[in-house]
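One protein chain is absent from this view; the other protein chains keep their places.
And now, chain A:
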Amino acid sequence: MAEAGTWWALPAAPAMLLVFAVLAVAADAALDARNAGRRITAHTAVRPLLAVPRALLAQPRRLPAPDRLLWRAGVITVPVAAVLATLVIPFGNRVVADLSVGVVWFNAMEVLTWAGLWLAGWGPNAAFSLVGGYRFLALGLAYELPLMFALISAATGAESLRVTDIVGAQHGLWYAVWMPFAFVLYLAGVLAFSFLGPFAYPLGRDVADGVLGETSGVDRLLLQAGRWLWLAAGAAMAVPLFLGGGAGPGLPAWAWSLVKTLLVLAVLVWTLRRLPMLRADRYVELAWVVLLPLSVLQALVPALVSLTR
């Protein structure tokens, strides 16, 4: 059903990802203003974007004996992996690369964040940064397996790892409807791999901003952008995996993809502000004792349905 990417899909996908990320940042700033009792104007919403020129002009902070190569590699990995992950996400009827193993590709790119954040923590040769890097790995061990089972549930339901096949298999009934637990786990995973809100533990205030603590200038900008790009990529991927992709009455496919992506993004931005930050040790126990067994059971549902089909 999906057409192979035309030449302009290649620059369009990262551009759209960036737009979604900027919208999420603006929404977050607007909600900040509302909580502080200020009026929400266009100015308050775009105010966080002033950090971009500020970061580009800032004098980089110098540290004794950093591992510059690994630091740069880590900082760049996070946003680049987010962009690479979007290559397999169909938008409407278009997708840049309709890989036969699209779900695994998305997962592999998301796991690159592990390496990226740990390296970003290791590079500055500073204790709190390194603590932040280790914190993300501890969180990763907790969120990754339930997230994988959520992805596997959708793939099992469609009996395919190709994302467009998963969209096609949901005609009539979205996976979010009959695999609600996988959907919720996936959304929790999105917040976790964008290390925002309840999963901001690697950047916690108690470790002086952790991974972000020693970064300055472009490095800081790239890491911050990586978080919101990943949030946008996760929201965009939720649509083909669980919400039927571009399917819907009346409007063209791209419009439905747009509406659904914006809705998921809005839910994610609202949620990440409502939940307190989780400590990794607490979330690991919750993930392994409660979420993981339930996610295996959830994956069993589409497996049984596929068997009896």
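The rule is short, and it goes like this: a contact is a pair of C-beta atoms (placed from the backbone, for glycine too) under 8 Å apart; a residue touches a chain by one contact, two chains touch by 3 or more; residues count from 1.
In this section, contacts and distances are computed from a predicted model.
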Protein name as given in UniProt for the chain not displayed, "NADH-quinone oxidoreductase subunit J", "ABC transporter permease", "Simple sugar transport system ATP-binding protein" or "Aldehyde oxidase and xanthine dehydrogenase, a/b hammerhead domain": "NADH-quinone oxidoreductase subunit J"
Among A:46, A:63 or A:101, residue touching the chain not depicted: A:101
Selected from A:119, A:152 or A:192 as touching the chain missing from the view: A:119
Residue touching the undisplayed chain, where the options are A:9, A:31, A:46 or A:286: A:286
Contact residue for the chain not shown (choose from A:9, A:33, A:137 or A:292): A:137
Residues belonging to chain A that touch the chain removed from view: 67, 69-70, 73, 99-101, 104-105, 107-108, 111-112, 114-115, 118-119, 122, 134, 137, 140-141, 144, 161, 278, 281-287, 289-290
